[in-house]
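Reading through the structure tokens given below for one structure.
Shown here: the complex without one of its protein chains, the others still in place.
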Amino acid sequence: MSGGLDRRWIYLAMMLAVALPILWNGVTGKTFPESPTPPSQACFDAIEALPEGSRVLVSFDYDPASEGELAPMATSFMRHLMHKRLRPVVIALWPLGPTKAEETISNVIKADFPDRVNGRDFVNLGFQTGNEGVLKVIGTDFRKQFPVDRSGTPVDRLPIMEGITKVGDFPLVITISAGYPGGKEWVQYVSSSNPGLVLLAGVTGVQASQVYSYYPGQLRGMLAAIKGAAEYEALVSAAIDGDGVTPPRYTEARRRMAPQLFGHLLLIALIVAGNAMYFAQKRCKAVAP
Amino acid sequence: MSGATMDASGPAQGRWWIGLFLVIAVLVAIRAGIGEGMGRVYVQTESTSYASTTNEQGRVTWSVVADGTDGAVTIERDLFRTAGQFRAAESAAPGQQAIRVSWDRTIGLWLAAFFTLAVFSFLAGDNPAYKLTESIVIGVSAGYWMVVAFWETLVPKLLANLAPDMVKAWCMPNLEGGAFNPIALIPLGLGLMLLSQLTPLGRHVGRWPLAFVIGTFAGLKMVSHVESDIIEQVRATMLPMVAFGDDGSFAVWASLRNVLIVVGVLCTLAYFVFSVEHKGAVGRAARVGVWFLMITFGSAFGFTVMGRIALLAARFEFLFIDWLWLIDPKGERGMKVVATLVSCIVDMT
Partner (left out) sequence: MSRSVALLICLIGGLTMLVSPFLPMATGWANDVTDWFNILAAMAFVLGGGSLLKVQLMRLSARGPGWGYSAVTLLAFVVTLWVGLGKVGVVADPSAPMVPWSGKPDDEGSAFWWIYLYVMTPITSTLFAVLAFYVASAAFRAFRAKNLEATLLLATAFVILLGRTFAGVVLTGWLPDWASGLRLENLAVTIMDVFNTAGNRAIIIGIALGVASTGIRLMLGLDRSYLGGDA
């Protein structure tokens, strides 16, 4: 039956289904239009609603293994925050998170918003070990957990940290999360005990299904997998670029929706083919004496 | 190493793998000979001078000053530049050295491509290239996490409390309020006990920090789970079965949605109650709960597929854009090899 087919043919088909659309996109530069689903729209609206100069806590809770899904979200979030003249305070619950954050800061802030000053308009406070333990402490004493920024400067000397004593002092928290600790832990340890705080999450496909149960109560908005990233990216582009041309580095998620489409179609075709063979064989067995 | 490789592949398979890698090498060599080549990384050295000022509190602050300023300290960094920027610089001043090929980064890029292909090669079967890559990542990951934990947590939160003056002079010159904090001896002691597990003597002493971690973690988890996952989730399920719109009219879909959520949660919970036999009303409820669970798993599967394909696309993008220079969606190089190839084929036909 299906066991007769060498699995490497399936691998080859998947490779072509993903690779060819990337090349096609590279040649034509075309992307599919995106219409936002409510969780993605909620993310956009929550950021739009903040007054200029507000501090936003952004947690980079992922590593390179998930950057295909999450890096476009991080880029869009950062671009949106900068455009609205909001001030991100970056932390990380994953060891490689600070480096991902530095990349995003370099690609977005240093490239397109060079007037923003480190320590005043944005800051990277780095990673702390302890997973949910970190969230527990910042719930009441932010500086105990993050005493210095990544350059070793005490947070007391950073203008961006003035008046911030606990996580509830941020009107908005964004987590870009690949798993544990991530979106779920931010809901459990921060959102639930700070009713006034708005929590947004960008999550991987693997997490999306579970984290969705917290939306829209404990989680005000969420970007689910690359589709969520593409929707939000389109919203941000429309708000910033209008009818103009969006710089190509801000179209990464939408570009990835073409291989996504053909990968999904292939998977459906494989399931249908597998079932067709299964039922055909079942019928043969039933007919045979 | 040879002893290690033989268990993964016999001589025939070994030849097959060598053949495959040779084919890839030939294809890459052909690609490298087309147009402007591939897989190079450019850098430009950025030089910044800093001069210090001291305020009334005696705090020293460094700020950027013009090159050549008396007493200024100059820091040089190599920063990424694109192939497009290199070509622009070359056309403006042929032979310029400001933007140049970075050999260590170029080697890194090719190594990254090798590692990517080596991991993909596992799809065809276990092989030495994959095993080598796997061995490297295990060692690098463990080392990486240790380094990050050391610089990001142990130095600022432990050493800075135990020996503030030393830490300030060594690596955190901006540190303030340096005084020995004896409380920091507690986590240090617990940490050393934890590390003693690596020695035969540490079996007993190592229990105490373990008990501390487990007790603290259990307490931490209990509070958050009860508050967030029981109270808040039950509250979110207390929905009006008959919903009305803003204008006071009966909202059919909102009511249906709420009913489905309430029924779904209750029936699925009924399925998880194993202390009661799943017969009669409980059995029927549990069966409905299974349907809800199946739909939940179906959606989880769909999203998981979505995630995996996105990650795969990202790796192909790395190979096509950064290494092979086949496409240039970010407009960093201004070269479109595939587009040129396609137009050539179209012209020929």
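Each chain carries a letter (A and B) given by its place in the written order, and its residues are counted from 1.
Assume contacts are C-beta pairs under 8 Å (C-beta built on N, C-alpha and C of every residue); 3 or more make two chains touch, one makes a residue touch a chain.
Remember, it's a predicted structure, so these values are computed and weren't measured experimentally.
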Which listed residue, A:T104, A:T153 or A:S237, touches the chain dropped from view? A:T153
Of the residues listed, B:V28, B:L154 or B:A243, which one is in contact with the missing chain? B:L154
Touch criterion as defined above, residue of A:A49, A:V117 or A:L265 at the omitted chain: A:L265
Which listed residue (B:T82, B:S255 or B:T296) would be found touching the missing chain in the intact complex? B:T296
On chain A, what residues meet the omitted chain? 2-3, 5, 7, 10-11, 13-15, 18, 32-33, 35, 37-38, 63-68, 95-96, 98-99, 102, 106, 128-131, 133-134, 136-137, 140-141, 144-145, 150-153, 193, 209-210, 212-213, 224-225, 227, 257, 260-261, 263-268, 270-271, 273-275, 278
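The working rule: only the chains that are shown with their structure count from here on.
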Express in whole angstrom the distance between the two chain centres, defined as the mean CA positions of chain A and chain B. 12
Show me the residue ranges of chain A that touch chain B in the complex, using the header's touch definition. 8, 11, 14, 18-19, 22-23, 25-27, 29, 65-69, 71, 95-96, 98, 126-129, 132-133, 136, 147-148, 150-154, 156-157, 187-189, 191-193, 204-206, 208-210, 213, 217-218, 224-227, 248-249, 251, 255-256, 259-260, 263-264, 267
Per the touch rule above, chain B residues touching chain A in the complex are 123-124, 144-145, 148-149, 152-153, 156-157, 160, 171-177, 216-217, 220-221, 224-225, 227-229, 232-233, 235-236, 296, 299-300, 303-317, 320-321, 326-331, 336, 338-339, 342
